[in-house]
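Just one protein chain is left out here, and the rest sit where they should.
For chain A:
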Amino acid sequence: MDYVSPEGLRLDGRRPMEMRQLRAEIGTVAKANGSAVFEMGNTKVIAAVYGPREVQNRSQQINDQALVIMANFSTGDRMRKPKGDRRSTEISLVIRQTMEACILTHLMPRSQIGLCFNSIFTKKKHYTIFKELIDLCALSCLLASSFPISVYSRKRNISILNVSAGTRSACINAATLALADAGIPMRDIVTSCSAGYLNSTPLLDLNYIEDSAGGPDVTVGILPKLDKVTLLQMDAKLPVDIFENVMGLAIEGCKAIANYIREVLLENTKQLEYRRGL
């Protein structure tokens, strides 16, 4: 199958180094201390942050830093997964470690910060489902207070396969926004983006079809100000020189996302400040 046409356009009409459309919104879950929605094309992620607050499980309390916990990764799929589901455990672990690396946990000893996510692979016409899910999410967070939440959608057209690299990076970007919204001190913002290699072309920000093609897929998370890599994942093999190209592309993508996230955060801060008044 041709993933890049002879004219150099991808299946969805993008150029190889073009990202999907980004959209971010802060403060969507009313009951959370910080929340955000991050959208990359059709991948939509809601992130909510609860805390820092008293540790719920006393035995987990750490005396000199905050505990970062994460609810099991929840997707829009209908199946109740057994507890030891490897895929969601792995994603939770990856995201938790990435976020923990940038939070200044030593400033909030003996407390916990809870993160929960909800991702939906959505088309514009399914926006209503999304709204419904937000409400559900808020409700379940309220009830379960940052413990594993899963929202089961009634619609079948939400694909089970959407837990892709795209979701992973969207989650990290959403988490950054939500943590910044919750006023939790961080070393730097973390942004993440993926790049792949198909038809001997490096492609930025794979969409669902390209992702399921099974080619190599590099997910990178960086701290743009410190210029450091916090996350690097690849599922397949790639020659070193090509890998460098692909990774470089993903890093450039991360930087572009970082610029966008900064704009959104600054706009939000200014808005809060001028509304508050004197």
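The rule is short, and it goes like this: a residue touches a chain if its C-beta (ideal position, glycine included) is under 8 Å from a C-beta of that chain, and two chains touch if they have at least 3 such contacts; residues count from 1.
Everything below uses one rule, namely that contacts and distances are computed from a predicted model.
Per the UniProt record, the absent chain's protein name among "Exosome complex component RRP4-like protein", "Chromosome transmission fidelity protein 18 homolog", "Glutamyl-tRNA(Gln) amidotransferase subunit B, mitochondrial" or "AAA+ ATPase domain-containing protein" is "Exosome complex component RRP4-like protein".
When the whole complex is considered, the residue among A:Ile189, A:Val218 or A:Leu231 that touches the unshown chain is A:Ile189. Touching the omitted chain from chain A are residues 8, 15-19, 21-23, 25-28, 30, 33-34, 51-54, 66, 104, 108-111, 180-189, 200-202, 204, 223-226, 241-242, 244-245, 248-249, 252-253, 256-257, 260, 262, 265-266, 268-278.
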